[in-house]
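A quick write-up on the structure given underneath.
Heads up, one of the protein chains got dropped from this complex, but the rest are sitting where they should.
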Amino acid sequence: MDLFLQYMANGVVIGSTYVLVAVGLTLIFGILGVVNFAHGEFYMIGGYAGIVAITVLKLPVLPAIAFVLLVAAVVGIAAEAILHKPMKNHDATSSIISSFGLAVALQNAALVVMGPQPQRLNLDVSKIPVLSSLPTDFGPVFLPQQRLLIPIATVLLIAILYVVLRYTWTGRGLRAMAQHATVARLCGVRVERVAIVTFITGAALAGTAGMLMSSVFFVYPIVGNMIALKAFTVVILGGMGNVAGAAVAGLLLGITESLTSAYISNAMRDVVGFVFVILVLLFRPQGLFGKAVERS
Amino acid sequence: MRVYLIALLAFAGLAVAPFGIGGYETNVLMMVLFFVILAVGLDLVTGYCGQFSFATGAFYGIGAYTAAIMTRDFNTTIWVHLPAGAIVAGLFGLLLGIPALRLKGHFLAIVTIAFQTIVYLVISQWTSFTGGQVGLPMPNAGPVTVFGVTLFEFGSLRSYYWLTLAMTALTLLISWRLVNSRLGREWVAIRDDETLASAVGLDTTRGKLTAFVAYAALAGVAGVLTAHSLRGVTPDDYTIWISATVVAMMVVGGRGTFIGPILGAVFLAILPELLGKFAEYKMLIYGVLLVLVVTLMPEGVVGRLRARAAR
Partner (left out) sequence: MTAPILEARGITKRFGGVVAVNDASLTVGKGQIVGLIGPNGSGKSTMVNLVSGELMPNEGTFLFNGTDITSLPSHRRARLGMARSFQLLRLFHSLSVEDNLLLANHMRMKASIAASIFGRSSAREEEQRARARARELLAWFDLQDFADRPVSALSIGQQRMVEIARGMMSEPSLFVLDEPAAGLSPPNVDKLIQLVRRLRDEFGVSILLVEHVMRVVRDLCDHVVVLDSGVKIAEGAPDAVVKDPVVIEAYIGTGWKRRAQG
């Protein structure tokens, strides 16, 4: 029983990263209709940016986070310019191919710049003010601060996102676009800006996830492949474009994987999610939480 | 008829090529041929039938591992492996074709990526069956015997090259016949408008499944040939990057044209050889090229030239 709770906790930590990556992915799809196969690379870049900021530039934690966000913003803007702006008059397959091409290019750029060996961020939590004072034992569950930070940050970021979407002009513009792009445009929503903001948001969420995880797991050039697939799994389970669905599905996937590797076999951990997603796509393409729609 | 004549001349040229070039170049040519088979195969399902697949590396690997595992367990030769690889990969193609019956566009693309990843996980982790990360060794292709009489051995590079060339010619001929048959026309109809295709009485289920099977079987054949040529298999030869490479070959050459993916495969497979010490950047270049071509010239080089000529 005690171990079970520990596995659950581990699942929540992993699941939180999936949520961060998946929410950006689902936003970009929901608002812009772009299926971003390069989203895992946002995560990878966030991880490397964190490592560079802390171990190479020797920045303290907060400026390091600012650095990661800055890098993410640049990546987001560039990705929008490549994947969204020029693709308006192209068919859907072209945008699939181009984001896939971008993913391959970014992975190999990382390979050239950072090398193939996996790297990890050595974060000395004892030096970080608030974080070092957090507890690490919760009854039978032990969570070092680096891990604890991940669900906390996820909750914070999703809360901020929610407030922004709900109560700001930009947020309304985003939601209007998600409802109906043409009408939104007619109502004065500046589509170009919305597109850029959406990509930056997606890149920032995934980049933050990458940075946070880099102190727990290794970062390597193709780390994004697996993460992106997991995020797609989550997005599909949650219903394409559904942010709340992605949050629930992300946690579910994390927990399922953690329990699978604990009680069935570690080798099955990654396969489980994919098999599940193929089944969902076949039998409930609208996602676990979506409503059925027929298109004419 | 002119097409067959040109093809015949090209193959005659390729057949005498090993006499003029060294062993390294012959190996490069052989690899070009593997990619030609892969790219033409992908074009059947994606270019003609409009069904996306990022799983070429998986079917390629399934063909290769079929050869390696059969060699280990049954001590069979390439003559058994070629049909076996095509059949096993074709069956998996059928399996992947089933989601395609219900899914379109990005959903299908995601499923094929998941399939590619699962196959990679299986061949790299199921150590007792596939050799895991280390892979499996294979002896060379062995002798050709007819009624117990050995005609010749595929031990030499040259004879194996000729076998590869003959198989390439055969797969191209089959593909050419396919796309110019009634079935090929139905594939294009499904790509253009699936609803309309079934409204005019076409069985879209049959159309999509046959396209997937043909694609997967061709990749399986390429896999068998590759496994024998490399004298073994390792999982890292059959990753999603192979899928990406083949997509790039097809897209750069021109989706839905016959000659486009062939030229794309030749160009992109030889490119790293021309890059010298920059060859390690080849995947980076493929990625960038994919983005550029699909953005600026989505119909590919051959597609663009055709459109020019038609005007």
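By letter and in written order, the chains are A and B; residue numbering begins at 1 in each of them.
Note that in this section contacts are C-beta pairs under 8 Å (C-beta built on N, C-alpha and C of every residue); 3 or more make two chains touch, one makes a residue touch a chain.
This structure is a prediction, so every number in the text was calculated from the model and none was measured.
K.L.:
From the listed residues B:K104, B:R185 or B:R304, report the one that touches the chain absent from this view.
P.N.:
B:R185
K.L.:
Of B:V200, B:L274, B:L296 or B:A309, which residue touches the hidden chain?
P.N.:
Considering all chains, including the one not shown, the answer is B:V200.
K.L.:
Quick one: say which of B:R158, B:R177 or B:R231 touches the chain that got left out.
P.N.:
Of these options, the touching residue for the absent chain is B:R177.
K.L.:
So which bits of subunit B touch the chain we can't see?
P.N.:
177-178, 181-183, 185-186, 188-189, 191-193, 195-204, 256
By our rule, only the chains that are shown with their structure count from here on.
K.L.:
Distance from the CA centroid of subunit A to that of subunit B, rounded to the nearest Å?
P.N.:
Here subunit A and subunit B have centroids separated by 33 Å.
K.L.:
Quick check: in the complex, which residue numbers of subunit A touch subunit B?
P.N.:
Listed in rising order, the residues of subunit A that touch subunit B are 35, 37, 82, 86-87, 90-94, 96-98, 100-109, 111-112, 225-226, 229, 232-233, 236, 267, 270-271, 274-275, 277-278, 281-282, 285.
K.L.:
Can you list the residues on subunit B that touch subunit A in the complex?
P.N.:
Touching subunit A: residues 46, 50, 52, 54, 98-99, 102-103, 105-107, 109-111, 113-115, 117-118, 121, 125-126, 240-241, 244, 247-248, 251, 280-281, 283-284, 286-291, 294-295, 298 of subunit B.
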